[in-house]
Structures are given as C-alpha cells and as structure tokens.
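My questions all concern the structure below.
Removed from the display is one protein chain of the complex; every other protein chain stays in position.
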C-alpha cells in the first residue's frame, strides 16, 4: 500500500509496542489489532503477560471476549481453553485435542510500562533488537517516565511516521502550544546512528512563549536543541533541550511515540514522555499530559484528514521539499525493510 | 458465500418466516429484506396479508414508503398503484399500463402469528411444506404460545443456524441464565426425522440454579431432556423437558427460532416460545420474555462478533469437534439444497 508496493502492508519480523502494562490484567482479556491480526492479551496468576492470536480456531469467535481462568483463556462461545503457549488444553465435548486447534502465541517482552510484541516468525524474535530503554530514557536513572496518551487512529501508520519525521508541522498544526515559526524555518540535519535515524534542529536565542514559558518559568531567550530519533519501524523519540546562553542545559524532556499498525489503514499510537526536571511533581505530570493530549489529538486529526484525502488513490501526488529530508530518509529505510521481507519470502517459496 | 460456494447465497424455493402477524396492518406498509429482496407487506380491507416486491418498477422507489389505499398500494413518489397480485392498476399520467409494470407478489401463508413467505418460483410453493404448527406446539391444544423477540442481526444466516445446532454454547455464552456445564459436557445424539434433524441431550440428575430454579420453583435434582429440531432451511425448535426422578415430566417448553436471511450478511431472527405450565400467567410470559431477550442478545452479539472476524475471508479456518456433529449434519443438508438449486438452474438454462 502506498507509499510502499502492493501487498507491502506490514513488516512482520519486527518488534512493536503492543500495549501498556496496565492494559493487560488477569481479570479479563484485552484485544488489540496489530499488523492486521487480532491479538488477545492477558496475565497468568503470576502476572506474566501472554499474547495469543485473538480468534478461536473452533468457530472464529474473538478471544477478546473470552474469560481468563488461571493461566488459560476460555473462549466465551463454546468454552475451548488455550494455554499460554497457544495450545488448546480443553474441548468441552471431547477428550482428544487436534493439533490444529491452536491460538498461536506471540513472543512478548515487558519492559518499563510497555509490552513489546513480535508478530512474525517467533524463532527470529531477538529481544536485543528492542530499543534500549535506558538509551531512550524510559528507565535511565535521573529521569522520570510516564504514559501520556493512547489513540487508535484511522490512517495508515506511514502517515504518522511522516508526521513525526517532519516536525516543521509544529509551527502550523500546534501553534497554540509547542509550535513556533523557528522550527519550520530551521534546517534539519540528518545523521544515521546505531539503530536510529536522527533529525536535529538547533534553534538559537529564542524567546519562549506559551507552554514552554509556563513550564520552564522563564521566557529566555534560550537556545533549543530539537531532535527526533526514528527507530524503525515502530518508535520515534523526540527530545527538547533548553540551553542558556552560557551553555548550561536547564531542562530537557523526551517523548517516545510508538506507532504500531493495527490494520492497513488504522494505527495504534501510544505515547510516553520522560523528564529530568520536577520529577516528583504530579502537577507537572498532569499539566503536561493534558497539553500532550491536545497536541496528539491535532496530529491524529491531521493524519486522519490526509488518509481521507488519499483514500482509494493508488499513487497520490506529493511534492517533497527540504523539510521532508528526514521523512524521505526514513521512508527509504522502510522501503528497504519491505524489499528485504519480499526477497526473503521469495527465497523461502521453493522450500514450501 | 462461505461456508457454501460462490453465489450460493439464498435458497429461494423455500418457506421462510417473514413477519409477525401484528407487524402487518392495513394502515401502512411494512418493509423487510428477505433473501436479498426488498419485500413490502400490507393487509387488504378484509385483513388478508399481501407481500409484494418492495421496489416500484417505475423509478425504484421503495414501496415500504408507499400508502395503503384499500386493497392497493400507492407508491409514495409518483402515485403508481399495485394490486394484491402485484399488477399495476393505475399510472396517474396515462391510461395504458405496460405489462412489465409490476411489483411481483409473493406467496404468503398466515399461520398462528406468523406470516410465511415463498420468495422463489410461486408455482412451486406448496403450503404443506411449512412445518406443522401443531407439531411444533404453536397451535397445539394444551400449549400457550407467545412471540418473544425480533432481531435484525449483522451476520450471515448460517452462523446463526450453527449457533442453534451447537447448544454446547449455552454453558459459555449464557452462563447467567440457561447455561450449565452439563450441556456442553453431554454428548449429542443426532437422529433424522420426517422434515427435521434432531439433536438430543439427556442430562441426568442435575441440580437446578438461576433461571430454571426460579421458573420451576424447585432446585431438583431433575433429569433434563434437551433437544433441538432443525427444519431446514428456516426453523429451529428447541425443547426443554424437566423430569422427576420417578419419571414424571413436571414442565416443558419449546422455543421456535425462525432464521430468515435478509441480505448475504444480515439475518432476520424471530423467536416465539410455547409452554404447558402456568399458561394463564402474564407474569410468567413477561418474565421469560425478558430473560429470552437477554439471551437472544447474547446470541446476536456472538454471531455478529464471528461475522466481523470472518468478514472478507474466503475460507476461514475452523476446527470441528464432537459438539459440532449436529451443525455439520445440518450444514450438509443446506449444501445439498444449494447443490440441488444449482443443478435445477443448470437444467433450466437451455429452456430459457
């Protein structure tokens, strides 16, 4: 699907943020679509999170409407039970259980408040490929990280990736909060790092207004270092660093944007943020969360408006400019990943 | 359409429950889609129910928005009138009436509170093929029958047929009312009868709880004979008989489930029930109707959830087990009926 090729809808052999830890309990299952698949989550009595294919193999009932019974999930229609490995362990009407009667388990890794899922070939799931949670400051000492927002948006994931890798939109989509003319006017410098692609903007000597002025308690002027790191294909980590004329950093925060495809034209969007300042202040947490909620709503609305405009078009027109450099570099990485996936599928074909 | 072949959507030369008697009046037309066709119902001044194709042949206006004028139906757009045989009897702007200007009439038979319709070739409509209403206890002396629920559900009819022929779901979908573990655990015995396919479960010595305990005023233990008879392709008659250890039946009731396809993926579902006990008690009628309404809602939600899961899939996976025996026998009968219909269509082709 545009901007990728036909049938290039999901990168399956990748890690995605699937859910917040708090969304998954041992009381009742939690359903979320990921990469075109219904996934059902629950916890066993020891609290271990489990993810199974969310469709009962018996008669296609959604396991999102199942019941949690200890460490098994019991289908809400005819009572088939599935264990943490996805194998069926009980069929009420018979004792033998056919091998095909499974709700395949997904590999799941819980880190910080996030459940990371691998929807592809489980033998290839290497937890080391999950972005380092210290590096992205969710678990780094001296930082305080909190969940911010959870959205399901009606637009293809790539539109959200390109929203995040072209923050020249801040000035126009978020003028009431974090947008200033300087962001769109400043050239972005792209650099490739181990595991992520960085877009950096250095803004000098800017007078603060609105949200930033209120949050930092000064109107500056300050230098701002604005960067956004893309960890393909799922995560963007934005950072704002505010620097005094003398060179001292007075505050910084990071925002981690997890972009997880739900279906070909809808996306799960989970946002966390982490800060070095006022770490004990519930008031700061609440205030910024509510500002973020408003900002993310603007992004969701923008992506949905674009999806609506291009819906049904095979190859929409687009004019690419300097501000798109980061987006286009990121898109090229995604294209490469899709090409690799297609190639490896072709490789495998004769063996099947 | 799955689980049948491509183009095998509706069995047309069959009787279907179309409406409740009370839904069809001489005041205004009543529209319901049946087997992919819009059907409009009304009564003539003598009270005879009439069913016509629900689309004005002039300009495709729905006759569901027509007016009843004595024994004719007057289109609400340009005033064309159609008689009980479907022939146009008046065109306001001209005196001659083209033969093609018809809203073909359907064969309709009113029995008990039900209007049975034949949507296929009217020359083949034999009222004797309608299930005997004494046999199903709607009109049998000693029984008292009432309408229970009317639903239009967004799911293909076959999913509802298979809900009804696998009542092992009672234990899991309706645990708060009629479900007990015993139903799912008891083997079903299938027998073929004249006009219907019976699934029978004998449950011994069960302690009653919930709805049954309240309704019968005892917690037993009692033996239960639970059967469901499928009259293809439209009707399921469920029966519960409660038997004392000594062998005496203390109560029984039947529930008649009419499953009438609306479109390929939606279904009209009309449910009646009939009983031998407390026949004069409006309170029992009201109480049980409200319990049934809750139960039928659970079934409707389950079927819609499955439809949603398989939507767009050509051939969904399913794993069939002992509890599906009745469903699979019933499905085979439906497949045979579709095959007969296709064969007879091929037969007819050269003659057209």
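Letters A and B mark the chains in the order given here, with residues in each chain numbered from 1 onward.
Just so it is clear, a residue touches a chain if its C-beta (ideal position, glycine included) is under 8 Å from a C-beta of that chain, and two chains touch if they have at least 3 such contacts.
All values reported here derive from a predicted model rather than from experimental measurement.
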For the chain left off this view, which of A:133, A:169 or A:241 is in contact with it? A:169
Among B:4, B:20 or B:77, which one is in touch with the chain left out? B:77
Even though one chain is hidden, which residues of chain B still touch it in the full complex? 38, 55, 57-62, 65, 74-79, 91-94, 98, 100-101
Per the touch rule stated above, chain A touches the missing chain via residues 162, 166, 168-169, 171-173, 181, 184-185, 187-188, 302, 305-306, 308-310, 316-323
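As a working rule, only the chains that are shown with their structure count from here on.
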Distance-wise, how many Å sit between the C-alpha centres of chain A and chain B, to the nearest whole number? 47
